[in-house]
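Mind looking over this structure? Questions follow.
Every protein chain except one is present and positioned as in the full complex.
Here is chain A:
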Amino acid sequence: WILAWMGLEINTMAIIPLMAQQHHPRATEATTKYFLTQATAAAMILFASTMNAWTMGDWNINQISHPLATTTVTLALALKIGLAPMHFWLPEVLQGLSLTTGLVLSTWQKLAPFALILQISQNTNPALLTTLGVMSALVGGWGGLNQTQLRKLLAYSSIAHLGWMIIILQFMPALTLLNLTIYITMTSTMFLSLKIMASTKINSLALAWPKTPTLTTLIMLSLLSLGGLPPLTGFMPKWLILQELTKQDLPITATIMAMSALLSLFFYLR
């Protein structure tokens, strides 16, 4: 756990100068908010692991078994990746960054916390994971409505997708990994396309059709894929997750997740 904590801290420290590169107060604000949230989460992880080592005498990542330690580390990792209800920092931070840095934040910065989440998945409280997952999917759908800033829209999309990943973690971690991989691919496509078009607002996308029709079509397909519309790739993880949830006798949870996906699809289609 100590080495994992060190890795997370180095990861945070490494991206801080990249975020503050722009020399604008909003970039500095985003960097400060990011640093504070990540440092808090890392401190919570260290606290939980130390508590587990003190009570159970074990420092192994996948041997964390004390209930309080497990809950604390789950919440800390949720804060790290921006799961609801610890999601409030993500839209503001992404809004203050350039598209390239936003891409790194949405994709690469999720890998390390997810590596830890996957390792502790068997010991985490199932009710907590379900709550975090459902809340994230709902908050991601509700918050993304009426967003006109594309970076904030992608932030809420990230929160919703993280909800889908977390909810299936306790039943089939392989699906979480699959969902993460596909999400990273789709989000990278979106960010890079927006970077090429140099657009950060929804109205500049509306004017893009005559200028770059191919790229506009690609963006449209990526958005529909993010929304989980068949027959695009983004539909596959959602379908498999819903199937697994139904197999685990959780039809209500599956219904709520499907409804929240509709909310997300609504703002993607707009």
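Operating definition for what follows: a residue touches a chain if its C-beta (ideal position, glycine included) is under 8 Å from a C-beta of that chain, and two chains touch if they have at least 3 such contacts; residues count from 1.
Rule of thumb we're sticking to: contacts and distances are computed from a predicted model.
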Inset, instruction - Given the choices "DNA polymerase delta subunit 4", "TMM27 protein", "Spermatogenesis-defective protein 39 homolog" or "Complex I intermediate-associated protein 30, mitochondrial", state the protein name listed in UniProt for the chain not shown. - result: "Complex I intermediate-associated protein 30, mitochondrial"
Inset, instruction - Could you tell which one of A:N11, A:T32 or A:T212 touches the chain left off the display? - result: A:T32
Inset, instruction - Looking beyond the chains shown, say which of A:M13, A:L111, A:A174 or A:A206 touches the absent one. - result: A:A206
Legend entry - Contact with the hidden chain (one of A:T100, A:T148, A:T181 or A:T217): A:T148
Legend entry - Positions on chain A contacted by the hidden chain, ascending: 23-26, 28-29, 32-33, 95, 142, 145-149, 200-203, 206, 270
